[in-house]
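Every protein chain but one is kept in place in this view of the complex.
Moving on to chain A:
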Amino acid sequence: MSPLWTPLFILALAIAGFFAARSRALSTAGGNPRLMHSLPRVYGMNALIWTAAPALLLLAALTLAQPMMQERQVMSALPDSLTASAGETSLAMAEICRIAGGIATAIENRSLSKDAALQSSDIGTLRDALTGAGIAVTPETSAEILNGAQDWYAYDRRAALLHAVLALGAAALGLVWALRRARKDVNARSTVERGILLLLMGAASVAILTTVGIVFSMLFEAYHFFQQYSWREFFFSTNWNPRFQGGSDLGMLPLLWGTLYISLIALIGAVPIGLFAAIYLSEYASRRMRSIAKPLIEVLAGVPTIVYGLFALITVGPILRDYFAAPMGLGNSASSVMTAGLVMGIMLIPFVSSLSDDIINAVPQSLRDGSYGLGSTQSETVRHVVLPAALPGIVGAILLAASRAIGETMIVVLGAGAAAKLSMNPFEAMTTVTVKIVSQLTGDTDFASPETLVAFALGLTLFVLTLILNVIALYVVRKYREQYE
């Protein structure tokens, strides 16, 4: 039986409850809705909410909690030899889960009988039965593991049944309660509206939960990392050399340097272009030109970063190598700080230009008029009046662009290379924090080793770095907007 049936059944019950409660409430009023406190359908909604909401919440909570409790129970039955260290425990549990999953599929497609899987206490016959059903069990697989898998499967089945019974019971209780309250003088509307308000509040708190989730998941794993690796080494060492057999150097300075160097080049490219484009579009351009050019430049912001990455990899990188780096003897790598920086610069132009455009437009016309009245030319007005007035906002825009640059991933993954280096040469391949997060977390990863966990420490650093930039930028931009409103 698919686990989806229980919630579907609860929903069906809730919909049936809707119609039952509506007609019941109507009948208590003798079929005249004018005599009822609330509209007939509100009584139906009441039944719907009472039937579905508690039952589904209960089901979700049980489904989330069950694997953990089950794991603890199965683990406690394992002998100490298998749970000597955290790594061994997780290996044993993974093996148990795998075999239990195999048993479940084998029973489902009838290649294994339930009795053979659960009753046989003799390890030899059990092993044969499992192997016969196509589950990979080696002779080395110990009896404890196999028994654990048996227990796991049995718990799984029992839990699934228990959950279904509990959730359906909750649904039935809710339905009965709501049906009893489907009378004409009951204030059903307030109940329903309070329920909806709770739902709305729940949705609004998803944003907070996301932030909490981000911070906790990274803090938790970063804490594991710093237990195994000195934080001084991580923050201040200039060596990055992860080795999966252990004994790696995991200093983040070269990664940070690459990140900052690339971001710097990107900003050097994007800020003047973006700023001048914003000035031209808001101060000089005709309406017509503005209505065409502004959206077109903003298309650059809508292009996915993987497109920029590919552009860096197959167009910009080779051109830079063949026409600049190689002739000048600066390097012969297509992926380089310059490649990633320039392409990222293109991506940042619309960020700088549209934010600056908004801010320049927010500068009151009276300031400009005053300047013109004193005889300044348009460019003098822009340089001496508009820009100084808009400066805090523009700084905010640049900070936001910088935070984008630091957190950007695909352009640097495809354009910057993978070698962690501290070098000044912009035509050399370097790497960044985000590139290393990707490379340490993709492929086969072992969540107990510092080489994998370092990604969470890097992620935390990145998060904190961009958060600081964002908070300052948002504060500056917001404060500045209020000034002229």
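Going forward, a residue touches a chain if its C-beta (ideal position, glycine included) is under 8 Å from a C-beta of that chain, and two chains touch if they have at least 3 such contacts; residues count from 1.
Here is the rule we use: contacts and distances are computed from a predicted model.
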Fill in: Protein name, per the UniProt record, of whichever chain is missing from view ("Phosphate transport system permease protein PstA", "ABC transporter substrate-binding protein", "Signal recognition particle receptor subunit beta, a GTPase" or "Urease accessory protein UreF")
"Phosphate transport system permease protein PstA"
Discussion item. Among A:Thr105, A:Thr131 or A:Ser217, exactly one should touch the missing chain; which is it?
Written reply: A:Ser217
Fill in: Option touching the unshown chain, where A:Leu11, A:Leu58, A:Ala104 or A:Ile273 are the choices
A:Ile273
Practice prompt. Go through chain A and note every residue touching the omitted chain.
Written response: 2, 4, 64, 67, 189, 193, 196-197, 199-208, 210-211, 213-214, 217-218, 220-221, 272-277, 279-281, 283-285, 293, 296-297, 299-300, 302-311, 313-315, 346, 349-350, 353, 377-380, 382-383, 400, 403-404, 406-410, 413-414, 434, 437-438, 441-442, 447, 455-456, 459, 462-463, 466-467, 470-471, 474
